[in-house]
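One structure is given below, encoded as structure tokens.
As you look at this complex, bear in mind that one protein chain is not there, while each of the others sits in place.
Here is chain A:
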Amino acid sequence: MAVLRARKTNNEADQPSSPVLRFGSDKPLKLDAGTLLSPFQIAYQTYGTLNDARSNAILVCHALTGDQHVASTNPVTGKPGWWEVLIGPGKIIDTNRFFVICSNVIGGCLGSTGPASTNPATGKPYGLDLPIITIRDMVRAQQMLIDHFGVEKLFCVLGGSMGGMQVLEWASSYPERVFSALPIATGARHSSQNIAFHEVGRQAVMADPDWHGGKYFEHGKRPEKGLAVARMAAHITYLSEAALHRKFGRNLQDREALTFGFDADFQIESYLRHQGMTFVDRFDANSYLYMTRSMDYFDLAADHGGRLADAFAGTRTRFCLVSFTSDWLFPTEESRSIVHALNAAGASVSFVEIETDRGHDAFLLDEPELFAAINGFIGSAARARGLSA
């Protein structure tokens, strides 16, 4: 089963089950690394219908290991879309009303050009020959996708975590194309601690002998152990101590007593191992390296002479920021500093902090207060945009 799924992931890289937009040599993607990516492709999903005025389009940006299957069944895992609690017919982001676009980011592994895609120059997967991809590169590619739909101005760009970074980049790079922006559980730069966690994950992948310097496909292998360890470590950062304690405590896994060995005696160990194992079935190890790097490199203020407010100078975009009290990956202070910068830029901004013990991952869960805030913000933005209910 795992092998089957692994193959499926691999196929999804070149021939995804999603619609794909291909850009030939006439339309290269300019990368921050200083090179051009060409040809390249973007795999995407859409939901709902674009109205005649093309004013009801919402772009959803996915997080580190997310994908374009935001509101429909994931072809690799067979699970529901990752934000179906929020997006769909009759949901808070109502696809009967809005045209929702979600694309796999460049560097990803579910159909947009990434390290698992075939390098046309060699006929083999790119591996580490793919230049480093930045958040801005991802957004630049998304912008080309939006052009393809003939959408001049997006009604809203939203996303959490790495998706939130893309939202901020959109609002900063293309302010005239973003009517409203909803960055959730994110930051304007990756903190030292966050870079540290990512480095642990990358080193775990690279330490796996099956990684083969990134050329594992050519060896018929995948660094599953390393990637699983990377996921286990990262997964802890998505939760909170309180939530872990509430869910698992020191409970033992299918046993009455400690075994005096290194089996998964504790439920939390078994849970993490499961998280690691299921992750490698759906995600490419090199893509994980690229995705984590893109977040590490993100520093919006640095791109604007060190002053974050300058990233949003003169903006007319309406912003709503959301943070969670128990999120230690992107603590509230990260959002607050963005809010201060937006205030200094004279922007229209709302900011809610939501009380929860579910940590960073709270943005993906059924959080009524989060939904109430999104509903209020989207509703008033829609009125301002002249979109009928």
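Please note the rule applied: contacts are C-beta pairs under 8 Å (C-beta built on N, C-alpha and C of every residue); 3 or more make two chains touch, one makes a residue touch a chain; residues count from 1.
What we mean here is this: contacts and distances are computed from a predicted model.
Name of the non-displayed chain as stated in its UniProt record, restricted to "TonB-dependent receptor", "Methionine biosynthesis protein MetW", "Rieske family ferredoxin" or "Glutamate ABC transporter substrate-binding protein": "Methionine biosynthesis protein MetW". Looking at A:212, A:340 or A:385, the residue that reaches the missing chain in the full complex is A:340. Of the candidate positions A:76, A:151 or A:352, contact with the unshown chain belongs to A:352. The missing chain lies against chain A, touching residues 318, 320, 339-341, 343-346, 348-355, 369, 372-373, 375-377, 379-380, 383.
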